[in-house]
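If you scroll down you'll find the structure; I have some questions about it.
A single protein chain has been removed from this complex, and every other one stays in its place.
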Amino acid sequence: MIVILKEHPDRVQLDNLMNWLNTQDVMVQPTVGEHQMILGLIGDTASIDDELISALDIVEAVKRVSEPYKKANRKFHPDDTIVRIDDHTSIGGGALTLIAGPCSVESEDQIIGIAEAVKKSGATILRGGAFKPRTSPYSFQGMGLEGIRLLLAAKEATGLPICTEIMDASQLPIFEDIDILQVGARNMQNFSLLKELGKTQKPVLLKRGMSATYQDWLMSAEYILAGGNPNVILCERGIRTFETYTRNTLDLSCIPALRALTHLPIVIDPSHASGRSALVPDLSKAATAAGADGLLIEVHNDPAHARCDGPQSLTPEVFDRLAKKLFAIRDVCGDDRRDVIIK
Amino acid sequence: MIVILKEHPDRVQLDNLMNWLNTQDVMVQPTVGEHQMILGLIGDTASIDDELISALDIVEAVKRVSEPYKKANRKFHPDDTIVRIDDHTSIGGGALTLIAGPCSVESEDQIIGIAEAVKKSGATILRGGAFKPRTSPYSFQGMGLEGIRLLLAAKEATGLPICTEIMDASQLPIFEDIDILQVGARNMQNFSLLKELGKTQKPVLLKRGMSATYQDWLMSAEYILAGGNPNVILCERGIRTFETYTRNTLDLSCIPALRALTHLPIVIDPSHASGRSALVPDLSKAATAAGADGLLIEVHNDPAHARCDGPQSLTPEVFDRLAKKLFAIRDVCGDDRRDVIIK
Amino acid sequence: MIVILKEHPDRVQLDNLMNWLNTQDVMVQPTVGEHQMILGLIGDTASIDDELISALDIVEAVKRVSEPYKKANRKFHPDDTIVRIDDHTSIGGGALTLIAGPCSVESEDQIIGIAEAVKKSGATILRGGAFKPRTSPYSFQGMGLEGIRLLLAAKEATGLPICTEIMDASQLPIFEDIDILQVGARNMQNFSLLKELGKTQKPVLLKRGMSATYQDWLMSAEYILAGGNPNVILCERGIRTFETYTRNTLDLSCIPALRALTHLPIVIDPSHASGRSALVPDLSKAATAAGADGLLIEVHNDPAHARCDGPQSLTPEVFDRLAKKLFAIRDVCGDDRRDVIIK
Partner (left out) sequence: MIVILKEHPDRVQLDNLMNWLNTQDVMVQPTVGEHQMILGLIGDTASIDDELISALDIVEAVKRVSEPYKKANRKFHPDDTIVRIDDHTSIGGGALTLIAGPCSVESEDQIIGIAEAVKKSGATILRGGAFKPRTSPYSFQGMGLEGIRLLLAAKEATGLPICTEIMDASQLPIFEDIDILQVGARNMQNFSLLKELGKTQKPVLLKRGMSATYQDWLMSAEYILAGGNPNVILCERGIRTFETYTRNTLDLSCIPALRALTHLPIVIDPSHASGRSALVPDLSKAATAAGADGLLIEVHNDPAHARCDGPQSLTPEVFDRLAKKLFAIRDVCGDDRRDVIIK
């Protein structure tokens, strides 16, 4: 961390700052320039509050040199984290995991039908919404508990582990048999929820907030990791930009960028990002070519009548053709993976 | 709501859509153009899911004519909502309410000292953080329960009602004697929390999400209102933009804009928005001149040592001078208020 | 175009509006709802100024149904535009064209050396900056005229056509032998320049503005097309977002989106977008898998000493390996192209 002092700092205040820094377990190395003095703080600065230092009259600016996240940082954990979902399934380490299913669970027939179809196409995890965060209180909010029951019936029928969204820590008992707890973009900084998830050992699929930077996102992952739960999967679902043709803008740069910054697996959700099923195949191919650890794709047997997020779903037939193409792309690109981790 | 059909829509699908719309309590009026057909939906369309209709093969686009929020909408509630806080204090209706206090509660002396000072300067509500949402799990998270106790001690000592942040619905019992429950920007779309707050009658100060539009924000207010709690106060605290000199960019256009769109009171938080105490006086004057119903200003008796958000706090002396100026500006501008509600 | 009137519109003003609309060569079809009246304008509305209509007291909102661009619109020009560069080279129609070269031209040896290298790897167009738009007046602004001379020497030596940036219409005579005129992101809405380019028949590579929507961008293309020059190539180079790890955020959704909206070819510039050469290979693969018509890649024989934009360049060796991979991905994905044009 670097502290840039204003010109001609007050002597007493400077001494106070120096003394306080000495109590913070960091070494201070000053650089004296013509106009300005700079303090280099050396050591573990993650717990030092840069805004507190900025507050001082004598300080012009504070800049972090190292990332404020530790457990999520590849620097300190060079090997890829592979999150084990069940005896047969895991996410991370370079394999391409397909997570597929409808936006919302609607009926037992629907969810089991889709589960069987996507399994046949190569998906190894079933997704489906039971509790749905909706912008409007008047929109369909999901089947709730009954939706969870139907997802577990589909797991029973097909053997596929289940990924579904949790909205509040008080729901944890209901999610006991769910395999992956999804935290939605709007809850990425619901720190109460993150802290509770950190106390479990459940795999958590942490969606990126709509306007979050990589650092914001990794700090939210850090909340879960710091609590003792190492099973965090990052999921890019598009960020808000000025473009309105797509619902959000999918940021595929995050794949190589996060591979350099963190050891956690990275899953891409092209369905939610684009909000248009016509764009999903190309974006899925792009994400696969860029080296994503997994894809979260909405598949519906009747997109026109999906209760929510319908426009972004694919039919099982389109998904089947797409999956074949994705595995072919991964065959072409698969060996590149190790190259791109920035040492 | 307007549904724009693609050229040459399939006849059967069009009939299906027409039939479904007829079950939705809206009147459908078609307009047939050279190339395209447009359906006008007339009636209460708030509960119609526009994304569901967009999903249909025959639909090119769906555009809303009327706002999807009803209880928050000035169209249906022309009179200003005045939220009563206690027997002496309210927010809304054109008065300028000053809510002041430290970012974090630190000690009994600190909070009572500041409460007395800001009361003398004209503030009628005390703010102070007990539970703090922090980006990093390693930063100070507030005094918690003890902080609540100290706030109540300051209320006892000064008579000022208290505004402080709630982070999770499970905390509601702890907040029983708190007068205004603040919902932070990061929780603006924590719908579980909003639903629970809708079941109470507590005044809720709902901060705008970092990247929320007015409509997103009003839809979150609608969650609380729809639950049965009419006591919602909107609080602008800056939005994320590309500018990095300020922490966030304060959007003062929201004052006249929201006055046209909604009947709810609008409070401005220049301290958190700018993240720089040097900017707070000018922004406070600007917000007052533009007609804000209240200001939320951080005041600290020792800004350099504030545990969090220090750089944005003012000393009681600066606050006192500022408050005088604000009341003088309101005297000059006060009579304009009625003009600017767009009929 | 749809005009939504306020409740109870003034009769005289409504008649005035109706009369004016009748002079604008559009048919007006009114829809009368419970609370509001809506006017549907049918016909060619591209030249109707929606802001002018919004200005009227009796109008609540105006919404466009059809895109305001005509010549760039795939609806009216269903076939792909293939821009012919020279007898051997073209861009568009599904082939993958590699445009490669250094950020800045520095010497004859440098530019000819790189040109020969990238040609061997499969690039068919040489890029290189002679006039450089730089944020700071104190940064290197390119070799200028001498840079153009060196680019033409490289063309002479290798036969590769040249793509380089023009900054002002007054430079047109200097660019006479240049094959593709690049318009930079900062000049995307330099309408004086666009109009002059519309008077030529030169291929123009139009970069997307840093915060432009697809529609803004296509409207800028429309300026050139409307002037009579059909040879426009769109180039995505990243948009400004809140992320700071990458210089800009590459928006690969634009590939399938623009393929639906326009017939113009789409080239992706992963080098400038990311600002980090380590990300370029993965982003290039992603763009290829998503169906880009071409890639604009910075290649330098000594990235560490490149005078500008160095961090984003690849060495010829890395480019050679990458190009092989890109052609292999295109072989796997190539046949998908026709599927994804949304009918």
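Each chain carries a letter (A, B and C) given by its place in the written order, and its residues are counted from 1.
Here is the rule we use: contacts are C-beta pairs under 8 Å (C-beta built on N, C-alpha and C of every residue); 3 or more make two chains touch, one makes a residue touch a chain.
Note that the structure is predicted; figures quoted are calculated from it, not measured.
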item	value
Option from C:L14, C:A95 or C:A169 whose C-beta touches the chain left out	C:A169
Residue of C:H35, C:K120 or C:R134 touching the missing chain in the full complex	C:R134
Per the touch definition above, residue among C:H8, C:H35, C:R186 or C:K199 touching the missing chain	C:R186
Sole residue of C:P68, C:G113 or C:P316 that reaches the chain not shown, by the stated touch rule	C:P68
Listed residues C:D86, C:E116 or C:D216, member touching the removed chain	C:D216
Where the missing chain touches chain C, by residue	13, 46-47, 49, 51-52, 54-57, 68-69, 133-140, 167-170, 186-187, 189-193, 195, 210-211, 216, 219, 222-223, 226-227, 240, 275, 303-311, 313
Absent-chain interface as seen on chain B, which is shown	211-215, 239, 241-246, 249-253, 255-257, 260-261, 273-274, 276, 278-279, 281-283, 285-291, 325, 328-329, 332-333, 336, 339-340, 342
Residues in chain A touching the chain absent from view	2, 4, 27, 29, 31-36, 38, 40, 42-43, 61, 63, 65-66, 240, 242
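In this text, only the chains that are shown with their structure count from here on.
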item	value
Most central chain, judged by mean C-alpha position against the global CA mean	A
Chain B and chain C: spacing of chain centres that average the CA atoms, whole Å	39
Per-residue overlap in chain A, given as positions that touch at least 2 other chains	211
